[in-house]
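A short write-up of the structure that comes next.
Yeah, one chain of the complex is gone here, protein chain that is, but the others are all in their spots.
Presenting subunit A:
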Amino acid sequence: MAGLELLSDQGYRVDGRRAGELRKIQARMGVFAQADGSAYIEQGNTKALAVVYGPHEIRGSRARALPDRALVNCQYSSATFSTGERKRRPHGDRKSCEMGLQLRQTFEAAILTQLHPRSQIDIYVQVLQADGGTYAACVNAATLAVLDAGVPMRDFVCACSAGFVDSTALADLSHVEEAAGGPQLALALLPASGQIALLEMDARLHEDHLESVLEAAARAARDVHTLLDRVVRQHVREASVLLGD
């Protein structure tokens, strides 16, 4: 039997999207009352929850405190029930640690850390269901959570993945498309300035194609921004209705 056809001659992907289209995104802010900020996002079947504490005093060893800016601490975990087969270890494995570091890099670039020297900001992200593009979902959820916590940022950080199939760049890969083994690129963008907070790819892709894939990922990240912006405005409107008269 032939393998899956990722992109049909008519230009449709396995799940019916066109090359540049995102999956359906739904998000909510302020899902938990105890935390300083929290958010929940669904990108297709990928579902992630982010919680933010801080800025607050350094917990644990005081030596970790930075004199000129806040420490961003990120922890990533994915639920044991997030994939088709039950996972053994929800966090602390190599992949989770790496993801945590990437998230930290991303948010150190976006949060105005110099406003809170000698303090700490904790971002905890958990993936409830994984269907491709977990990094992107985590970043998007964390952005909303950080906004919800009222931590000052340069801009939204919007992330999206992109792949390359049959000389066409595909935006926002699903699990099936990721599993097919082509190159995959993850991009976190500050949409207003167009600055890149993080760009990561660990497969071989010819230099000539990099530009088109990058372009597809950036366009998708801007689309994500539009949606997140709408979610934030909606949330603020609701909150002000509750607060105000």
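Convention: contacts are C-beta pairs under 8 Å (C-beta built on N, C-alpha and C of every residue); 3 or more make two chains touch, one makes a residue touch a chain; residues count from 1.
Rule of thumb we're sticking to: contacts and distances are computed from a predicted model.
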item: Listed names "Neuronal-specific septin-3", "Exosome complex exonuclease RRP44", "Superoxide dismutase" or "Auxin-responsive protein", matching UniProt entry of the absent chain; value: "Exosome complex exonuclease RRP44"
item: From A:Lys24, A:His56, A:Lys95 or A:Arg233, residue that would touch the chain that is not displayed; value: A:Lys24
item: Of A:Ser8, A:Gln114 or A:Ser240, the residue in touch with the unshown chain; value: A:Ser8
item: For subunit A, residues in touch with the removed chain; value: 1-2, 5, 8-12, 14-17, 21, 23-24, 44-45, 84-85, 131, 167, 174, 176, 206, 208-209
